[in-house]
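Missing here is one protein chain; the remaining ones are kept as they sit in the complex.
Chains: A, B and C, in written order; residue numbering restarts at 1 for each.
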């Protein structure tokens, strides 16, 4: 039985940075000529994301999203789009793997500089049911890149 | 919890007379020109009976049956056919009611002379799951008489 | 109101703590906790009575069959069913409705026919009709709701003008708490010759229900939402309708005679209970009904209405909270949103205070679209909840707002 005080974990979850991305999502909108587009939703909570990518020469030149959902899924999407720009497709997939490791509680991933602001999501690993919120955009990314591979 | 010795109840159930009717059923066969005919089975144990009646002026002139099943259902059918001959339809239905009462453990019914040999089935009331065996031919009778009423 | 503290003592799970806090369980519309009396009934069944039913000639099997059929009679009495053989045991409401759609619907619906549902129906009383209508080339007509979350009676009337074959609606909405005027809706539907399917998932646990007085044709309910075991539930129907219907599942017990290439079928209700039934579930459900009746359904309804009223009042005092559904008479279900704090985040934050609420679409996506929200937070009450718990909900909610730095517009 967990008896630790709840507040520290909650404030680690709902950091300023996350609420900022939730309320002011970056790269929100649609691309005019995406090379990859995918819609994904979480049937259990109803969160959804439409993700568009512009990939040229195996490099992500641009990325946009439109989403509805909780602070975690929306902040994760917003931060993801920032991080992905000008990353190669293999790099993007590696990052997706690192995020996934961070959600499993991998301490090395949680301090991995390559994840940039996304490290703010490390606290999610303490809330198992929210992990799939954080991973929704990343799963959309994998689906999108798979769909053209 | 029942702790009475089982044997007395068993030998009350499987009386000589019942086994005799089981092994040498009376009125077995089919009528040539029945006025009423019905087939009934007990889906749970598979017992079955085909019952034919010849009813004239509301009197049962003849009755035959063909059946497959346990000693109780077959003896009950055999004894029933003996009892029904020359009984009026209302009388037959009254007898069906008496048999049913006897199965519910009604002591008066169990000693009711009008039931003839069928009183030998009184012991069935101590074996609830077998009651529907004893009643199968009687239910067929009710169905048959209803089907023309 | 009921003495919730005393009742709470009957429920082992409610004695637990969650995150070091007293557990406040407010997700009763999803499933309820079980009193010790129900757990005892389950244990007792397996310790003294367990055997397969309807087939055995030995004492144990007879007692198991009697227990099972006594449970059927208990359910029939509880809902004032037309007859015990009008009660078919199912896994729950969803299976009961699928049974009706699959057996009655498939046999009676023709191309171009209409089925009417409402915009507040749970997916379980919507998707089976979608599938049926697609299969048959029939039309599915969804009746709209009013601003305050009631079935729009004028739209309902318009739908009925098209003389639908089947009308389905929830007695009580699991998202809004609306108690629909079931008797009236049924009379109107019958006047145009429709058969009426009532989703009783949320009414059966919380109101006194009398299916004969309602005069519906089919009524579905779930045991797990009324203190009974998971995997228990029932379809209650007019016996003549069941008799005229083709079977649902094929298998043991539902047959009369089986030939190599065809079969004849058993009498109702057995015709609709293929295979070994969940005897434990039926016995546990009967024990739950005994428990509920000891307290009184009227008392339970009153208690929940008081809690809902208090919750609506208390939550409405919090700036930014919007409560959905009718203000007046309603069941103990309170759906709300809180500014831009997402319901999912609300649920996570409340959970840290030991408060269990639901966040999401509550299996009512068409309703969510009409409310113009993706999700709501939902607190739903039962007999073991108290006014203190309503207060705890409000307090924790304010904390969630603070954590989000929520500033009302």
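In this section, contacts are C-beta pairs under 8 Å (C-beta built on N, C-alpha and C of every residue); 3 or more make two chains touch, one makes a residue touch a chain.
Note that the structure is a prediction, hence the values are computed from the model and not measured.
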Report task. Pick out which of C:2, C:81 or C:101 touches the chain that's been left out of the picture. Result -> C:101
Report summary line: Contacting the left-out chain: of C:22, C:77 or C:91, that is C:91
Report summary line: Filtering C:178, C:305 or C:348 for touch with the omitted chain leaves C:348
Report task. Please give every residue of chain C in contact with the chain that is not shown. Result -> 12-13, 16, 18-19, 23, 25, 27, 30-31, 33-34, 39, 42-43, 46-52, 55-61, 91-95, 97-98, 101-102, 119, 122-124, 126-131, 133-134, 140, 142, 222, 224, 229-232, 247, 249-255, 257-263, 274-281, 344, 347-348, 350-351, 355-360, 363, 365-366
Query raised in the report: Please identify, in ascending order, the residues of chain B that touch the omitted chain?
Result: 1-7, 9-11, 13-14, 19, 22-23, 44-48, 68-72, 127, 129-130, 133
Requested in this report: In the full complex, which bits of chain A touch the chain not displayed? Write them out.
Outcome: 2, 41, 43-45, 128-130
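To be clear about the criterion, only the chains that are shown with their structure count from here on.
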Query raised in the report: Where the CA atoms of chain B average out and where those of chain C average out, how many Å apart are those spots?
Result: 46
Query raised in the report: Rounded to the nearest whole Å, what is the centre-to-centre distance of chain A and chain B, using the mean of the C-alpha atoms as each centre?
Result: 77
